[in-house]
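Sharing a structure here in C-alpha cells format.
With one protein chain removed, the remaining protein chains of the complex are shown where they sit.
This part shows chain A:
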Amino acid sequence: MSSPVARSVPAAVRSVLARDRWALAGTVAVVVIGLVAIFADVLTAIEGHDPYTYDSTALDPANGLPAGSFGGVSGEHWFGVEPLTGRDLFAIVVHGARTSFLIGLAATLVSIGLGVLIGAAAGYLGGWVDRVITWSADVFLGFPYLVFMIALGAVVPADFPRALLLIIVIGFFGWPTTARIVRSQVLTLKERNFVKAARTLGASPWQVFRTELLPNLWGPVLVMATLSVPGKIGLEAALSFLGVGVLPPTPSWGRSISAAIDWVAVDPAFLLFPGLALFAVTWGFNALGDGLRDALDPKSGVRR
C-alpha cells in the first residue's frame, strides 16, 4: 500500500511543469497576471495614466465613444479608453487584476483553511461531530449562496470595507467542498499505522492533525486551492457584474464587463480586454490545477 501522496509537492510541481505544456502555459499566465497585479502602479506609471481620472479629450465629442479606432487603442492608451468617461482601460484592467487576485486568493485561503480544519475534524473525530459537519456541508452545498450574497451586498453598510466583505462571504461559502475531500482523506489516513502509533503514544487530536495528517494533506489541498481560485475570481466578477461586488471607483473586471455589454455593438474593445484578462486568469489556474492533480494523484493515469 503506497502513500496517497505520490511524491513531495515541490517535486510534483517541477515534474508537471517539465512534462505538461498546458500546465506550464497556465502557470505562465497566472504568474504574468500576478506580476501585473503586484506591479500595477509601476505599469500604469510607465503608461502614464491612472484608472480614476476622467479624460474627455480621449473621447469622440459627438457620441462619447473612444476617439480613434478599436476603442481608442494607441501608444498613449494601450488598451484604449472607456466610453463616456475616457478613463484608461489598461489602467483599469491592470488594477482590476489586483482586485481579482486579492479577493480570489484571500477568499481561497479562507475557504481552504476552514475546509481543512472542519474536514479533518469530521474525519478524525468521527461520531456526532462528523454527522453534524457532513450534514451542514450538505446544507451549505445546496444553499442558494449567490442570492444570499446579492442580498448581503445590498444591506451591509457602505462604510464596511467592501473587499473584506467579499473575501469573508465568498471564502465562507467555499468550505464544504474542501471539507468533504479532506474528510475522506483523513478517514483513510487515520487507519494508517503512523497515525495509530501517534495516537497510542497519547498525542492530542491537534498534534496528530499538525504533525501526522497535515503533511499528507498538502497535495490534495494544493490541487483544490488551485482549482478553486478561478471559481472565486469568477464569483467576485459575477457579483461586481451584478452591481453588488467591489464598489466604484475601485476597478473590477466584472463591473467593466457589465458596463461593456451595452457597448459591445459599437465598442467591442471595451468588452475584449477585461474579458480576456478574466479568461486568461481562470484558464491559467484551471490548467495549472489540472496538471497538479494529474501529478499528485496516483489514481489518475492521465499523462500529457
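Note that a contact is a pair of C-beta atoms (placed from the backbone, for glycine too) under 8 Å apart; a residue touches a chain by one contact, two chains touch by 3 or more; residues count from 1.
Heads up, the rule we're going with is that contacts and distances are computed from a predicted model.
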The complex's invisible chain, by UniProt name, from "Lactate utilization protein B", "Polyketide beta-ketoacyl synthase", "ABC transporter substrate-binding protein" or "Acyl carrier protein": "ABC transporter substrate-binding protein"
Which residue of A:Trp78, A:Phe101 or A:Trp263 touches the chain not shown here: A:Trp263
Per the touch definition above, residue among A:Leu65, A:Ile133 or A:Ala225 touching the missing chain: A:Leu65
Contact with the hidden chain (one of A:Ile168, A:Ala198, A:Leu247 or A:Ala280): A:Leu247
Hidden partner interface residues of chain A, rising order: 52-54, 56, 59, 61-65, 83-86, 154, 158-159, 243, 247-249, 259, 262-263, 265-267
